[in-house]
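Omission of a single protein chain aside, the complex is shown with its protein chains in their original locations.
So, chain A:
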Amino acid sequence: MSDDRTERLSVLKTYKLFVGGKFPRSESGRVYEVTDHKGSWLANAPLSSRKDARDAVVAARKAFGGWSGATAYNRGQILYRVAEMLEGRREQFAREVADAEGLGKSKAAAVVDAAVDRWVWYAGWSDKVAQIAGAANPVAGPYFNLSTPEPTGVVAVLAPQESSFLGLVSVIAPAIVTGNTTVVVASERAPLPALSLGEVLATSDLPGGVVNILSGRTAEIAAPLAAHQDVNAIDLAGADPELARTLEEAAADNLKRVVRPQPVDWSADPGTGRLLAFLETKTVWHPMGV
């Protein structure tokens, strides 16, 4: 029955999570079927459990000291390196984005190009954000007084559901460029571009644990993240209104900073909103005298 002209059978990729710089399967051993827009099978993605979410938080916390303590120049170069690595894999991502979002070839390529450019844009912010978000404060007394932004800490990020790649990059990059570390929940229906991004990040000098990527049911993974006492903030971009409300309530328990979901055109100029959302302002006083 085999044809004489044997077509080469392609080698499929086992998509895995990205946690602490490594590529584990879900500890639960579960996967779920990911299909393209027409319903054809693409891959079995890990169906992450609450335990996976907790492990990812541990990895993100462990990475926070080093990453937030790195120089802004260093972080900027690493984000730029991500863009470099991504540029070299544009075709792969264009294919994955086309499958994920049902886009034609050229549209998918444009999305990937925009995502590469977004890394470049945010890379440049690393050593400028303190200059637009900080302040030298003229207090009425003999004191030196300076306000500087610092990263909030571990940020849980629910990536946008529809924009599986440009949206994803647009929520990760602004969080990490200032020194936060993240646990990212990929688009539930279209997680493959996110899981592949892990491979790019792993080869971009980004310290393990700065970005951790989980796939699975958004509601299942997000609940333990929103309630986690060692998560400092949560970006609800990928939550529907009902889930967002529940998560925001849970997040109140340790007063996480919350970015509520809102309609976003991910191809537009992102502005500084997300960049500034996960920063704390620290103000240092010192007397002047001789």
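Observations, loosely collected:
Assume a contact is a pair of C-beta atoms (placed from the backbone, for glycine too) under 8 Å apart; a residue touches a chain by one contact, two chains touch by 3 or more; residues count from 1.
FYI, contacts and distances are computed from a predicted model.
The chain not displayed here is annotated in its UniProt record as "Aldehyde dehydrogenase", chosen from "Transcriptional regulator", "histidine kinase", "Sugar ABC transporter permease" or "Aldehyde dehydrogenase".
Touch with the chain that is not drawn comes from one residue among A:74, A:145 or A:267, which is A:145. Residue positions on chain A in contact with the hidden chain: 132, 135, 137-141, 143, 145, 147, 152, 232, 241, 244-246, 248-249, 251-255, 257, 273, 280-287, in rising order.
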